[in-house]
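Apart from one protein chain that is not included, each protein chain of the complex appears where it belongs.
Here is subunit A:
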Amino acid sequence: MRKLLFGNLMRLPLTEPAPLPSDAAMEELANAVDTASRRRLGRSLSIRAVDAGSCNGCELEMQALNNPFYDIERFGIRFVASPRHADVLLVTGPVTKNMREALERTYNATPAPKWVVALGGCARDGGCFAGSYAVVGGVSKVVPVDLHIPGCPPSPTDILRGLLALLERASMGGRAS
């Protein structure tokens, strides 16, 4: 283990510079988020991930945010184990009917102020599963959504851009439900 640890001292860091918040995400936010303050949120964001029927593709890219390349914690963004610790619910999937109640309960267990981010094509409108007897079709049909991050799945950089946009808006004073 020592060899590995010493080796790492000699190498350049893998972590990459932060991406700029994307314009489209900013624009969507401008419409969706209006009130809340930096005082209430500070410069940190705690995220509870909820898989509401995803194929697991979005989860894989979410997990990648924790790897040394993206190192999401340096932005004050971290994934937490309970909705009671969360500011943001990051929801994936076309919301299956079998997960609808669990999503509602998770939302209700999250203290205000809170934001909901719908991640991926399925979370927006059901994606290619829209119209199935087994899916509701989009997160906003179940809980209010503040931001949508598109992609199938969105890359870690796309997710990071969207979250940074949310963070910047929220610190300037955006709506929280």
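Please note the rule applied: a residue touches a chain if its C-beta (ideal position, glycine included) is under 8 Å from a C-beta of that chain, and two chains touch if they have at least 3 such contacts; residues count from 1.
Going forward, contacts and distances are computed from a predicted model.
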*Can you pick, from "3-isopropylmalate dehydratase large subunit", "Hydrogenase expression protein HypE", "Branched-chain amino acid transport system substrate-binding protein" or "Iron ABC transporter permease", the UniProt name of the chain not shown?*
"Hydrogenase expression protein HypE"
*Thinking of the whole complex, not just what is shown, which of A:46, A:96 or A:140 touches the missing chain?*
A:96
*asked:* To test your reading of the contact rule: which positions on subunit A touch the chain that is missing from view?
replied: 1, 3-4, 14, 49-64, 66-69, 79, 81-83, 93-94, 96-102, 106, 127-129, 131-135, 152-153, 155
